[in-house]
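Heads up: the structure comes next, in C-alpha cells.
Missing here: one protein chain of the complex. Every other protein chain is in place.
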Amino acid sequence: MSLKNVMENWSAYRKDAEAGGHHTYEHRWAMSINLDLCIGCNACSTACYAENNLAVVGPERFAKGQAMHWMRIERYWDVEDKEYPDQGASFLPMMCQQCGAATCEPVCPVAATYHTPDGLNAQVYNRCIGSRYCSNNCPFRVRYFNFYSYYESAWPEPMHLQLNPDLSVRDKGVMEKCTFCVQRIRVAKDKAKIENRKVKDGEFTTACAQACPTSAIVFGDTMDPESKVSMLWKQHQVTRAVYKQHKEDPELRGYRIFEELNVDPSVMYLERVRDTTV
Amino acid sequence: MVQWIRTRMFRKYAHGAFHPVSLGVALILAWSMMTSTGFAADVQPPGGVHKGVDVEQPIEFPHNIHVEVNKINCMYCHTYARRSKVAGIPPTSKCMGCHKIIATDKPRIQKLTEYWQKGESPKWKKVHDVPDFVHFTHERHLKKFVFDRDYPVEDVKEVCAFCHGQIKEMTVAKKVKPLNMGWCAGCHEKNGGPGDCWKCHK
Amino acid sequence: MSGKLNRRDFLKALGLGGTATLAGCDMPTTVTLEEGKEDVVSYLLPEEYVIPGVGVTYASTCTQCNAGCGVHGRVREGRVLKVEGHPDSPINAGKTCQMGQALVQAHYNPDRIKSPMVREGGSLVPATWEKAQALLDEKLGSKANLAAGRVAWLTGTVSGHQRALITNHLESVGSNHHFAVEVVNTNVWSAVSRDMLDDPQPQISLDKAKLILSFGADFMGTWQSPVHFAGQFSRMRTAADRGALIQVESKMSMTGGSADLWVAIRPGTEGILALGLANYLIANGVSSASLPGDARDKLAAYDMQKVSNATGVSTATIERIGKALKNRAPSVVLAGAAVEGQVNGYEAVSAIMLLNVMLGNIGQTILPSGKFPLQQLEAKVGGTRDLAAFAQAAAQKQFDVVLVHGANPVFTAPASLKLDEALASVPFKVVMTQFPDETAMMADLVLPVSSTLEDWGTHVAAYQAGASNISIQQPLMEPLYDQTRGFGDIVISMLAMRNAAQYGSFKDYYGYLRNVFANLKGAGATASLSPDEFWNNSLQAGMIKIDSTPRKHTVKASIAAIDAPAADANFPLTLIPSARMGLFDGRHANLPWLQESPDQIAKVVWGSWAEIHPSTASKMGITHGDVIRIESEAGGIEARAYLTNTVHADAIAVPLGQGHTEYGRYAKGRGVNPLKIVKAAVDAKTGELALFATRVKVSKTNKNEIILRLGHSDTQHGRRLVRTVSVDALKRTKGA
Partner (left out) sequence: MVIEKDINEQIKWAQINSDVLRSMENPRKAYWITFFVCIAMVACAVVAEIYQYRTGLGPSNLNNPHMWGMYISTFVFWIGMSHSGTLLSAILHIIHADWRKPIYRFAEAMTTFSLMTAGFFPIIHLGRVWNFYWVVPYVSARGVWPNFRSPLSWDAFAISTYLSASMLFLFIGMIPDLAICRDNARGFRKKLYGALSLGWVGSDKQWRHFRKTYLLMACFLIPLAVSVHSIVSSDFAMSIMPGWHVTSFPPYFVAGALYSGCAAIITLFIMLRYFFRFEEYMTLAIMEKTCKLTFAIAMVWTYLNLIEFAATWYGHDVYSKEVLIAKATGPYAWIFWTMIFCGSVVPFALAFQKLRRHMPTMFVVSLLLNLSMYFERWMIVAPTLSMAMEPHQFYIMYASVVQWAIVFGSFGWFGLLFLVFVKVFPSVSMYEVKEMVFHRRRLINEEAAAKFHRRSGDPQPGAQPA
C-alpha cells in the first residue's frame, strides 16, 4: 500500500523537493519581535515552560549545557571597552525561527523534522531517533535534546498535573524545539474548520506573545494580509524567500537573523533603538 | 516447489482459464464491495481487524441492549463526541436518569445503584486507546462523516463502527480495529484526510 | 461538587486528558498502546461548563507579588494548566510577568505542607486538623487567658477581606499588633509622596512621559506594579515621539538593561545627584517658583564639580541628564530601592521628588490617585520597619501568641535584628503557610494553607493602576490536598472561637465573602443586580470596580541637605542586596522554573553570585568565579565573584533570593542570603531599614567555582544579531 503510494507520488515528491517545499501553504505563521520593546524580563521564556511541558533540568545538568529553553533571552553587551556601559544591554528573544528553507529538515535521517503546509518546521517526537544532526545544522542553535528522561526529576508529584495534555512530554533521546505553540494553532484551526471560517487574526497567539508585558512579540499569519504581523512585515518591507532584503527605505528596522544563509526565517526582528541624544 | 509453481500456476492456466486463486480474490473483492455498499461512494470505511482482549469492567455494560434493543443513539450517552476530542463517558447521573425506574431488579443495575448511593462513579477501563503522542479528535471526524455529509444522525452508530466495530453487537466494548498508524493513515489516504504528520502527532 | 470522588482521584482516573507522555517511563518503548489498563471515570453529576478535552478559563488574581494582576486560569478536566493575564485588568491588561507564569508551580509544588504540624518534643510532627484546632482553641479561643495586646499578627502586605479579618481577629483578642513585613517595598517613596504631594501612591503615567529618569527604580522588575509599568513603558517607546529612559544606579537592574543612557553612580549618592541636577536646572532657567524660598541658596551648594566628585558621575554626564530633563517635558523622575534604602533615604527621595515638582511633572506624569473608600480593605503595605519593630517587641517578650502568614521574616530579617531569637522566645507561634519555610520550621503550629489557585480572597493593590478595584481571587480547582485549608477559612474559624455571635454563622470564608459581597454591591453602579447576579458577574470579571474620590495634589516641597555616605577604610565597598523579577525577595526560590530562569542581566541561574567591577576585582586579584568572602560588621557570606562593569566600582552586588536553609528541595541550601549581613541601620524619617547602606570588605578564598549561566558569550562576535539604530533613523522612518 505504502510502497504503491510512494511510487505513485514519486514525481510529485520530486517536484516538490525541487521547488523548495510545498507549493501551496495554508498559513504562514510568523512573528515580529520589536527589540526596542524587549526588556529581557523572561516572561516569555517562563510562559513557554508552562505551556510546552519543558523540563527543568537542574543545576548539574544545566552546568553541562543540557538545559532546555525553547525560548531564551540572549543578552549581549556592546564590545567597547568602557569603564561602565553607557546604555542598557541588548536583549534578543531567540527561539526556533521556523525557517522557510530550514537546514534542519534535509539532514534528519528519518524525516522526523519536516515542513508543514503551515510553513512550520515540525518536529515529530515519536519519529525522532535522536541523531541530533538537525541541531548541529541549525544556525540558531535552538533545538534542544532530551539527554535524560525527566518524568520523575522535573515533574515530581503533583507537578505532573500541570503538564499540558495537548502535547507530548518528550522522552529521552528526542529532539525538541519551539513549535510556535502548534497545539494552540491546532485548536484554532479545528475550531475554524468546524465553524466553516478562516482562522481570525488575534483569535489565539503563542504563549510567549501572550505573556510579553511590553507586547514586543506579535504572532500571526502572513498569508492573511489583514493580520497584524503581515502589516508589520509589509511596513518594514521585509519579504520572504530572499537572502538579502531590498528595501525602498533601507532605514526601516525590520530584519531577519542569519538571512544571508538563505534559510528564510519566519521571525522578523525590529532593530533596537537607542536614544543617544539624551 | 519451483517446478510446481511453474507448471501449476503459469503453464496450466496460461490460456484464459480461471485460476482458482484469482477466482477467490475476485470473489472476495466482490463480496467486500457488496458489503460496503451501505455507504455513499464518497466514504470508504477503513478495513482491518484486531483481536482485542476482553476487558473486565466494573459493570458489564450491555451496549447491545442499549443500542439494538432500546435504539439509543451513541451520542445520547457519549455526548461530548461532537463537541470535544474525546467522546466521554456519561456522568453517572445520566445512567440513573433512566435506571431509577428501569430494570431496577437486574443485578447490574443494582450494582450501579450501589455506586450511585455511595456517591462514586464506576471506574471504567479504557478500551480504545491511542498512544499519548497522538492527537485524535472525535469532533472533526463526526463533522466530516456525519454532519457535513448530512448523514442521518440516528444512524451514527454506523459511523462509529468505522473505528469501534459493531459495538451494537457487543456487551462490553472490545477493540476490534487495530487503531494503529498504518490503519489510520490508510483511511486518511482513501478519504482525503490530512496527511500532515503534525495533524495527528503532538 | 458532590460525591466522594474528589477531583484528584478523578484526575488520576480520568485518563482522558491525562498527561501525554511519549513513551513508557522506564525502559524504552515506542508505543504506549494500552487496552483495558487505564481507568476512565466520568463525573457523578454533569459539571457545568466542563467538557472533557476542552479548556475553560476562570478569572482570578495573582498573588506572586503585591501588584494584584488579574489572571485567567486555563482549567481542563479539573486541573489548572496555565495562567494568563486577564485582558480586562487595568493593572496588567492581559499580560503577565514570569512570576505570574509560575503561579501554577507554587500551586503544584511538591514541597507543599500537606497536613498541620505541631511541635512535640522539639520537633514538628504531622497532626490532624482537629488537634490543630484544639490547640488554637486552647491558645486563642474564648477560654484562653489572653491579656490585652499579647497577640500579634505578622504578615506580608495584606489587603482586601483577609486584612479586614485580621483586623477583626486582633480586635477580638484585644490587640492591635499587626506587623506587615516586606523587603521589596516603596515605603519611603510613599512617605515622601504623602508629605510632598499629599498622596501616598501617586499614579505614574510613564506613557505620557518623554523622558524617564529613574534613580535605581526597577519599575519593570520589582517596583510597585511591574507589569503595569512595562505596558506603559511599551507605549512610551512606541509613541510617535519616542520617550527615553535614563537609569542612574550602582548596579544595573533589569529596567536599567533597557536604558537609553545608563549611568553608574557611587552607591548612596543618588540624592546628591538629584540636588545637583536641581541646581543645574535652576541655573539653566527652569523656574524654581514651586520650590521653597530658600531653595536656591540650599541648592547652590551642589555645584556640578562637587556633585561629580561625590557621585562619581562625570560633569558631562550630569549636564547631559540636566539638558535632557530641561528639554524633554513632561518627564518623570523615579526613585528605587537603592535610594530608599539609605540612612538618609527619605531626604534622597525628597530630592528626587523635588525634580518632579520643579519640572512640572506633577499633574502631567504624576497624577493623583483615587482615595479608596473602603479603608478596612486597603492594603496594609509591608515594610522593613515592622521587621525591626517586631524583632524588638518580641525580644521584649511582648507577645504570647504570634500568627504568621504570607511572610518569611526569619529569612528576610538581617541577622543583626536577631529576629529568629526574638521569635523563638514567643511562647506560641502559629505559621500559616504553603511551604516549609524558615519561619514555619520555628513554629509551634504550622497550618498548611491552600494555594492561590485553591483559595478565595480579595485584593486591593497598594498601587491602584487606573480605576480603583477590588480584585477577586477564586479557587480554580479543588484543593490538591484535603488537609490544607484556605487562609480565610482559618481566620474565620479563629474568629468564631472568640466571637461566635458574629462569625459562628459562616461555614467558611466563601460564606463570609458571599455575605459581604452583598454589601459591596452598593458601592458600584451595579446596585440594581441581585446579590447572586452581582456575585457571579464579579467572579466572571475577576474584579469589582469601586468608585473612588480622586485626591488633590498639594505640593509642599522641602529641601534637606544630603551628605555622601562616609568612607570607611575597613569596609571599602557598599553591599547591594538587589531584588529581581523572578526570585524576588526569595519567596520564589522554590519554583524550579524561576530557579532555572536566568537573572536578566547577569544571566546566572540556580545560585548566588557577587557582582564586582573588574577594576575593583583586579585590585584584589579576584578573577571570575573566585569564591570571595564578603564581610560586614554584621557577618559574612561567601559567593562566587562575577566580574562585570554593570556594577559600580565602589559596590558589590549580591542578589536576593537564595540562601534558604529550608523551603523545599529547589531552594534549600542554594547560595547565600545577603540580607543576613545587612547592618540594621534605619532611615531616620520612616524607620525603614537602610538595606543598601551596609559597608563590606571583600577577601579572596582559594576556591574557584563555575558560575552557572545561560549563554556563553557576552558579545555578539560581530554577528549583528541585535542591531541598533539611533533614534534619528527611527524618526526618519516615522517610528516604523
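General remarks:
We just call them A, B and C in the order they show up, numbering each chain from 1.
The working rule: contacts are C-beta pairs under 8 Å (C-beta built on N, C-alpha and C of every residue); 3 or more make two chains touch, one makes a residue touch a chain.
Here the structure is a predicted model, which is why all the values come from computation and not from measurement.
Contacts of the undisplayed chain with the visible chains, over the whole complex, involve A, B, C. Shown as candidates are A:Asn34, A:Asn53, A:Gln123 or A:Ser149; the residue that touches the absent chain is A:Ser149. For the chain missing from the display, the contacting residue among A:Asn34, A:Asn53, A:Gln87 or A:Thr103 is A:Thr103, taking the whole complex into account.
Panel shows subunit A; residues 1-3, 5-6, 17, 61, 64-67, 72, 74, 76, 92, 94, 103, 106-111, 127-133, 135-137, 139-141, 144-149, 171-175, 258, 261, 263 of it touch the chain omitted from the view. Residues 180-183, 185-186, 189 of subunit B touch the missing chain (whole complex, contact as defined above).
Counting over the whole complex, subunit C has residues 27-28, 30, 711-713, 715-719, 721 touching the chain that is not drawn.
The criterion applied here is as follows: only the chains that are shown with their structure count from here on.
Viewed as a contact network, the protein chains are fully connected, with every chain touching every other. Relative to the whole-protein C-alpha centroid, the nearest chain centroid is that of C. Averaging Cα coordinates per chain places subunit B and subunit C 56 Å apart.
The distance from the centre of subunit A to the centre of subunit B, with each centre set as the mean of the Cα atoms, comes to 38 Å.
Between subunit A and subunit C, the centres computed from C-alpha atoms are 32 Å apart. Contact with two or more other chains is made by residues 125-126, 166-168 of subunit A.
For subunit C, residues touching at least two other chains, in rising order: 17, 19-22.
Taken in their complex, subunit A has these residues touching subunit B: 1-2, 5, 114, 116-117, 120, 122, 124-127, 166-168, 182-183, 186, 190, 193-194. Taken together, the subunit B residues at the contact with subunit C in this complex read 52-53, 55-56, 80, 83-86, 88-94, 116, 118-127, 129-133, 175, 179-180, 202. Remark: subunit A residues 34-43, 45-47, 49-51, 56-59, 62-63, 67, 69, 72-77, 79, 82-92, 125-126, 149, 151-152, 154, 156-174, 207, 210-216, 235-236, 249, 251-253, 255, 257, 269, 271-278 touch subunit C in the complex.
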